[in-house]
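All protein chains of the complex are present and in place, except for one that has been dropped.
Coming up: chain A.
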Amino acid sequence: MEDTELEVSPTPSDQNSPSPSSSPSLSLPSTPSSSCAPPPAATPPLGVISEGVAELSLFIDAEVAQRACQEVLQKVKLQQVEGDVPSQHSGAKPVPNSPPVALTASGKPMKIREQEDDPEGLAPGSVKSARRRQRHNPSKQSWLLRLFESKLFDVSMAISYLHNSKEPGVQAYIGNRLFSFPHEEVDFYLPQLLNMYIHMDEDVGDAIKPYVVHRCRQSISFSLMCAWLLGAYSSDMHISTQRHSRGTKLRKLILSDELKPAGSRAHRDPLTFSLIPFCPTSSPATGPGPLGGDHGLSPSKRTHQRSKSDATVSISLSSNLKRTASNPKVESSQDEPVRLAPQREFIKSLMGIGKRLATLPTKEQKTQRLISELSLLNHKLPARVWLPTAAFDHHVVRVPHTQAVVLNSKDKAPYLIYVEVLECDNFETSSVPIRIPENRIRSTRSVENLPDCGMTAEQRAGSFSMVPNYDNDDEAWSVDDIGELQVELPEVHTNSCDNISQFSVDSITSLESKDPVFIAAGDIRRRLSEQLAQAPTTFKRDPEDPSAVALKEPWEEKVRRIREGSPYGHLPNWRLLSVIVKCGDDLRQELLAFQVLQQLKSIWEQERVPLWIKPYKILVLSSDSGMIEPVVNAVSLHQVKKQSQLSLLDYLLQEHGAPTTEAFLSAQRNFVQSCAGYSLICYLLQVKDRHNGNILLDAEGHIIHIDFGFILSSSPKNLGFETSAFKLTTEFVDVMGGPEGDMFNYYKMLMLQGLIAARKHMDRVLQIVEIMQQGSQLPCFHGSSTMRGLKERFHMSLTEEQLQLLIDQLVDGSMRSLTTKLYDGFQYLTNGIM
């Protein structure tokens, strides 16, 4: 059944592309002509519909609907023209028009389809029901339509209407409208979309599905993201229903890799073809216009495909022994199913490592094991794999295994890895970089290329193609002969170090002069202590807390160091990413928190209130595994206190300078702004388990809360205490200059402004949470009052003065709260966290 549904559902998009071989993305040029044609030609078919569907139809309504749709169409077209410039959009655009086209112009065929599979025929359905509704309440309907057409109508609203509207027509319309939103904006709501797909009724699911399927066809990463989320959010269903649920079916479909782009569509041709005669634009079966357009694009299509096959070759190369992979036959047979495989394998092996680490008793063993496992993983890289938490397209080329650290956790083994990637235009089509053996480090090269980091994109692209092929052994031999390294090295390091010890380095050159050179022993000793003092404060290595040292190192420093040590470091598009791999933890709540944080952040930005928060990206892989984007340049307050043995204020003074210096003042301001942000977050989301291990301090003085395992209705071990609204210890207040200080008042003012701004856009926040509550067993939704409680905390009814009072109370309460202190003590006793 599912298959046939799928065969049908993409058809509306196919109608524009009469040529059987053309993919939706390739029919692009032909669409303007096809959509210009409808207005005159469309009226009769509409009439047909109105006759067929409703005996008594107001002609004007149909016209309104039609105009509305055309406007949408027009807008989409406009967007399309703009959107064609960035390459990744080009694939998505043409389709958005096709459903509306079907809506306006499809005559008989649609009617036929309605009769055959009514729930499935979305496009006509929307017209039909819209009209039906219009009959009841024409004014409301037109208002709604106008809203939908307006510029203000954004994804957030679309999602909200999709969730709240009981009208299948509206839902279907929004389902189509999704196509016209920028991908990134829809992606933000992907968890909501998929959760609705899984847990809500058929109509919503049917409205969403075409969009999801379409995007899956386009993008590997979207496919995988959907598959992971579908799996994760289906897991709360009862096992028997789960197996047959829509979510599970769609997940299977995606993972079976049925949803392939262009090339694999051949077997659907009959269907596509049969619809062509009904295509309103081309009166004969294969109109010359669209075909010509298709031809015009075909060269680009061909190159596109070639690069893809190149890429798949390198996948099979990296995933198989070279001997077999060099056999062209093997490659071609592997060409297709390998689309999703490398990334899935990559993720799987990262999870496998986590599972195996969990069996080891000590941190030290875990760390060693992690390093050795990752070094093996390196053998399989580079490959067409990427970190989904990254913001740009790339290929993973190497995992600097010795840099990986096991994080502090009692029974699970989350770990942090750094990942070297090469940025590329598109990870699906750009070819996978060639492997460079581990020991081909060119220190000179990496130094030469370091300034290149700041060059423009064109330069970068240019120099990338210039990069020689390092597989050439002769070249490798001659360039980094071991003998040369001796000479190279001192230069490298005088470059990076300052002139403190210039003297010692210069001694080599003093070979030339015959006069004896004298040095004072005192100078040597002084240089030694100066250099040691100058070195940035590092934490002492502690085998029981390996992550402290790794996290303390400034990110730029780490990037520089890893880059120098990497065989890929000389490449201009080299980047370093990091990711925390969590195995055995449910990150769905974290994802929810991330979304709320992100939403609040953009609200505050929009309202120009300087509250600072740092949402960190979450990747949910299943209901018990996932990845987290680490916050760079940050260590936990626990680590700060344990390593420095100082109070927070003293530590900040040590790191940034005296209380009157600009460095300290800006750190203090950052601290206050972030405190205000997170205080509000903690209050609104009822974030619990706020011990010092869960609060980070970054190099600029911001605090960052992590671990949103206990939010909304859940609290650790259901211990009643930790009742204060948020964590505000005297130490925090001290950093802000005491409860009477200006900064403290600033803190309270920020909170007020933040709350007012958040209140204004409350719906955007509520909606995220509300949709995720559907069908969820997550502890944060425990009980019935979760949503009500959340809504109440926005205090819509209070005046601003009252709000100010409320903030004062909250701050006062938190400051005087014994429970915070108690809770820290409790954590110290149970988990050894200071």
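Going forward, a contact is a pair of C-beta atoms (placed from the backbone, for glycine too) under 8 Å apart; a residue touches a chain by one contact, two chains touch by 3 or more; residues count from 1.
As a convention for this text, contacts and distances are computed from a predicted model.
Chemist: Among "Sodium/potassium-transporting ATPase subunit alpha", "Armadillo-like helical domain-containing protein", "Elongator complex protein 5" or "Dynein axonemal intermediate chain 4", find the name that the UniProt record gives to the complex chain excluded from display.
Modeler: Hidden chain identified via UniProt as "Armadillo-like helical domain-containing protein".
Chemist: Hey, which of A:183, A:369 or A:560 is the one touching the hidden chain?
Modeler: Checking each option in A:183, A:369 or A:560, the one touching the absent chain turns out to be A:369.
Chemist: Can you tell me which of A:185, A:425 or A:438 touches the chain that was removed from the display?
Modeler: A:438
Chemist: Among the options A:351, A:576 or A:807, which residue touches the chain absent from this view?
Modeler: Only one of A:351, A:576 or A:807 touches the chain omitted from view, namely A:351.
Chemist: So which bits of chain A touch the chain we can't see?
Modeler: The list for chain A reads 318-322, 345-346, 348-349, 351-352, 355-356, 359-361, 364-365, 367-369, 371-373, 375-376, 379-380, 402-403, 405, 437-439, 441, 443, 473, 477, 482-483, 485, 489-490, 493, 497, 501, 504, 507-508, 510-511, 516-522, 524-529, 531-532, 541, 543, 550, 565.
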